[in-house]
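Selected chains only, in their assembly positions.
Chain naming follows the written order as A, B, C and D, and within any one chain the residues start at number 1.
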Amino acid sequence: MTSSPPPDFSTSEPPPSAPKGQVSAEQPKQSSLKGNSRLGDGLFFGLSAGSGILLLAIMAAIAAFLIWRSGIAISKDQTNFFTTFGWDPDNILKPSFGIAVLAFGTVVSAGIAMVIAVPIAIGIALFISHYAPRRIAQPFAYLVDLLAAIPSIIYGLWGALFLVPHLNGLNSWLNDYLGWTYVFKLSQSGAPARSLFTVGILLAIMVLPIITAVSREVFRQVPRMHEEAALALGATRWEMIRTAVLPFGRPGIISASMLGLGRALGETIAVATVLSSSSVLSLHILDAQGGTFAQNIAAKFGEAGSLGKDALMAAGLVLFVITLLVNGAARLIIARRKEYSGANA
Amino acid sequence: MTTATAVADRRPIPQLNHSLTAARLPRWAPAGVAGAAIALGCAIGVGAGLKSHLQWGLIAALLFVVISFGLSAKVEGTRQAKDRLATSMIWVAFILAVIPLASLLFYTVQQGIGVVNGDFLTHSMRGVVAASGPGGGIYHALVGTLQQVGLATAMAAPVGLFTAVYLVEYGRGTLAKVVTFFVDVMTGIPSIVAGLFVLSVWNIALGFQYSGFSGSLALAILMMPVVVRSTEEMLKLVPNELREASYALGVPRWKTILWIVLPTAIGGITTGVMLAIARIAGETAPVMMLVGVWDSINANPFVGSQESLPVFIWQQYSQVNDQYGYARAWGAALVLIALVMGLNLIARGIARWRSPKSGH
Amino acid sequence: MAKRIDVSGLSAYYGGTKAIEDISMTVEPRSVTAFIGPSGCGKSTFLRTLNRMHEVIPGARVEGKVLLDDENLYGAGVDPVAVRRTVGMVFQRPNPFPTMSIYENVVAGLKLAGVKKKSVLDGVVESSLKGANLWNEVKDRLNKPGAGLSGGQQQRLCIARAIAVEPEVLLMDEPCSALDPISTLAIEDLIGELKERFTIVIVTHNMQQAARVSDRTAFFNLAGVGQPGKLVELDDTQRIFSNPSVQATEDYISGRFG
Amino acid sequence: ACGSDNNTTASTSPASGGSSAAAISCASKQASLMGAGSTAQGNAVDVWKAAYGTACSGTQISYNGVGSGAGVAQFNQGKVAFAGTDFALKSTDVDASKQVCTGGGQAIDLPMVAGLVSIVFNVQGVDHLTLDGPTTAKIFDGQITTWNDPAIATLNPGVTLPSAPIQTFHRSDDSGTTYNLTSYFAKTSGGAWTAPASKTWAGKGGQSANGSAGVSAQIKQVPNSIGYVELSYAQNNSLKSASIKTGASKPVDPTAANAAITLGNSTVVGTGNDLALQLDYGTSAENAYPIVLVTYEIACDKGNKADTLDSLKSFFNYMASDSGQQAIASKGYVPMPSAISTKVKAAIGNLS
């Protein structure tokens, strides 16, 4: 059946108002089902999709840029890019560079940061949203946000001047009691604790506010009725959180952690200031050895020649891929339970 | 109706203890345990000759968690004990967060407060030999940071917000998947890579010179994924029934998003944007590469180099590197933190003004 | 003003599952049509197909035709927004906007449609809230959040919000289920008034309510679990309650209120 | 709008180059000058631009310490009027510069700022330490690991050295400082240092830190440590520096005067207006401190940008002038011996 509207209806949007309300006298109302709201919607959709596409274009350009520059570098690398420890791309005789140490250091330090930061951040977020008395919660939330406002370089200085000396004791203690685990063995005792482990701790502090802030907002959105449903079943506060709050906030926590992880993976100056970098891949994470992608870029960029810069881009590309894999995994976890989304409450 | 009778054959439900006043620890128990744990922690610290006070604290925290759990498990039963465990762990998390926070803040204030005064805030470094003594200020850097961050936010926040809106409200197809994919990758871009990209495209290929604006381009790239992802999460939590209620009133989708969905999520969105601003306001490497340095006031972000606070801090620390440089660096850090916090407060004020009214 | 609704061969799906099947019926203008039937038989689903709200659920889709005065709601070029402006709806579960005060909740539809004049809005708020029998309870706290009301108050607020935009057809999904008898009476009275000008469809589990307010009653049922719901019969309310032509209808009605 | 560039009242110590304002002749056509590159000369340029800016208020100068390589790259991209570098230009850099230096010009090296690398240490109870090439190389290469090692003890009779392990610190970033130190090792370690001179650290063991600032901070903080930084960092952070035993009659202290002797003996290896220097790290001349460094300004010999050429020459002239060189001496730099600065002044005159 044709759905063309009567011609006299086709122009106007239905006048929305009824000055005296609906119980007032009848008012002639014109109406067409083919309203013009498509214009606003189209515009808004265009803006949204356009933004998405713009973002995509930027990222695609960056990716293309990295791939292109990496291609140049890797083709000139005389050694295996993935297994080489050292970084000497500007050696005219034998350009040789590889990401083994950097990939290890990046993954380990970011991993340590996540292991420390995620539980603590969730704890703090819960503290703010469900535990702290209201009067404490608000100011404390601001305070945690304050951590996010501290520039990286300050974290670096604080890390090098304050954190490292305070971790020396912990380091030798870990070595004494957990040295048998191999991982916590210290090759050279007495040296300052400028290791991947320390970097992990520092990164944990740096990403803490990101994860906390986003999780906190998510926890605040948990509908009261679900919390009440759990409490009415005789749940303790913690059980209520486990039943109603955490599952509801799960995708949010994962996303928040991914944001934090992104920062941990890409952090430059703070790591460069604290880590004693080297081209040694040490499985003893307390040893002052190793490097990360971003730290390496910072250390090598200033004096890099043109191949040197390309080589750094190649390392950047690998960091991209790592970020992608981790995020992809996180997305999968979230997507698996999509139909259990809290929005359907 | 026959089904209802099925309930009649009740199975014995295992051990549901129905006493209202199960044995409980006294109200002062947590405080008492905390005190005992701290005392013990210190005792062990002294006894074992542990130098780092951090360790003392960690031991005390651990003791606190373990003792309250053990005590509660014995007196109150496992469910209460678990609840107490969670509570004490959350308090420990809180304290663990307070330590570095307090330390960092104390450190920064202590080191920086000495130089922060009217002159410092209203003068540039022009004509000052930084390495020889005090003097000069950060006004030029303050201007630069505000402009660069402002420009970056003006570019990235709308794009990020709209992208998140697209992903949550519209996106179901391939485009959404691809955008999501790239946003994810974007979260991990080291700032210096973003800087290099802008340098290659904007400054080298297109031939633009140093300017605050080219720095803000890189900052915008760094900011977008944070805005997108945090906003996305917040929008996802807006109950669908609110959208439906709005649609049913004949409100077009875009108005629903603008006036119903976004306001409901405004608190979280603000937090996300502020996080992103905080992050880029502290960036050094790309700004140095794209904006350069400048010791005088340049209020035009589109022409010529500018200073920015992180770059100023970096220079004073790494290059000037004497007591005066340090003092200026910490002073600038203090101002930068205060600046971001000020913005945060303002944004929250605005957000609260439009955010969900309380109620259940 | 009031419009006739003509449904033919309508089926609705949630993803792969068919929730209702092959429904055809006519809803007369200026009348109240009640939908009754057991829980889960698809009354809400069907109701939502009448103003294209069904399709906002991801994966949900509709087959068939719904004519509103000869115009197919599902025809090409039809704007669902215009449809919903014409066909208003009150939901089964009260859902006031949490970011808005009581006042703002009521005028939300108007404001978003561009009405700004304070005097007009004030008038609408008062008349709508009075229509929904809520005015006296909230007139002193119009600026308080809508979410802080009791369940029944919230539902009446949602009714006020829906009638404030003066739709031509009003779909109500168990509007009185959370209401006390006094408010229920007020709403029923309101329905009686509104039907002078609008077409009204109401889902209810309360047979007496259906008997009281509706001119015609449609009985839905489903053949079995997992089966889609179907329209069993639609007839004058009086007939349905006194002398239904299908046995299932009689069973359902008498099963309870025999 | 409420801020001010005027620091004459705000600054308690007026720019120290101010007194030499008379030596500055401003450009007839003043323009803003941007430079970028080596961090080692950052503070020197800072001093100069303050003095110069006071005299010639129409010329604003900025210098971005991004590193030598990045500075040269920016120069070759035409983003800056001059670059500062710790290394003489490579032929590839010179080739690349032909794009920017119009009219057949190319980039040249002008040695403008000199310095020295101090071996800094933090050992309790030890105020003076003497080291020589092989011992220093072995310490930094992890071959000598305790302070009371016989090799060190022999060089320091009468000094009580602790039995503590040595904590060595080197640069984690690529650096001209490292290059000069390892050049010294390559020349004098007698085979103890096997790697060639390089701006990338190649020794074994020890810890690394970012920038001279990072190394200084570690030496200050960590007991029984040793590292290397430019003189100014040693001075600013009040670090103790070792004397170097060369072939000379007595160990040489790391002072500007002693470094100037070594510099004076260096030879120009550049051609034409390019004044790249070859330093003699193996010097055994009396009072010649061997671990010196020279940083260059890079500009086009021909084809500098027309609008900045005047200012550039004027500023360079001031840098190379005696008063300019004296102005940076107090900041831990080594004034360029006149043998070199004369050639530099001549080269500046030829810039076009």
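Quick notes
One rule holds for everything that comes next: a contact is a pair of C-beta atoms (placed from the backbone, for glycine too) under 8 Å apart; a residue touches a chain by one contact, two chains touch by 3 or more.
Quantities reported herein were computed from a predicted structural model and do not represent experimental measurements.
Per chain label, the copy numbers in the complete structure file are A x1, B x1, C x2, D x1.
To be clear about the criterion, only the chains that are shown with their structure count from here on.
With steps allowed only between chains in touch, the distance from chain B over to chain D comes to 1.
Distance from chain B peaks, on a Cα-centroid basis, for C. Per-chain CA centroids place chain A at a distance of 45 Å from chain C. Computed from the mean C-alpha positions, the centre of chain A lies at a distance of 11 Å from the centre of chain B. The residues of chain A that reach two or more other chains are 37, 41, 298, 301, 309, listed in rising order. Among the residues of chain D, those in touch with two or more other chains are 39, 66, 70, 214.
Here chain A touches chain B in the complex through residues 37, 40-41, 43-45, 47-56, 58-63, 65-66, 119-124, 126-127, 131-132, 140, 142-155, 157-158, 162-163, 166-170, 173, 205, 208-210, 212-214, 216-218, 220-221, 223-225, 228, 236-239, 241, 248, 251-252, 255-256, 258-259, 261-263, 265-269, 293-294, 297-298, 301, 309, 313, 316, 319-320, 322-324, 327-328, 331, 341-345, going by the rule given at the top.
Chain contact summary for the complex, chain C toward chain B: residues 51, 53, 56-58, 80-82, 84-86, 88-89, 91, 93, 95-101, 108-109, 112-113, 144-148, 158, 161-162, 165, 167. Listing the residues of chain B that touch chain C in their complex gives 172, 239-253, 255-256, 259-260, 263-264, 266, 354-360.
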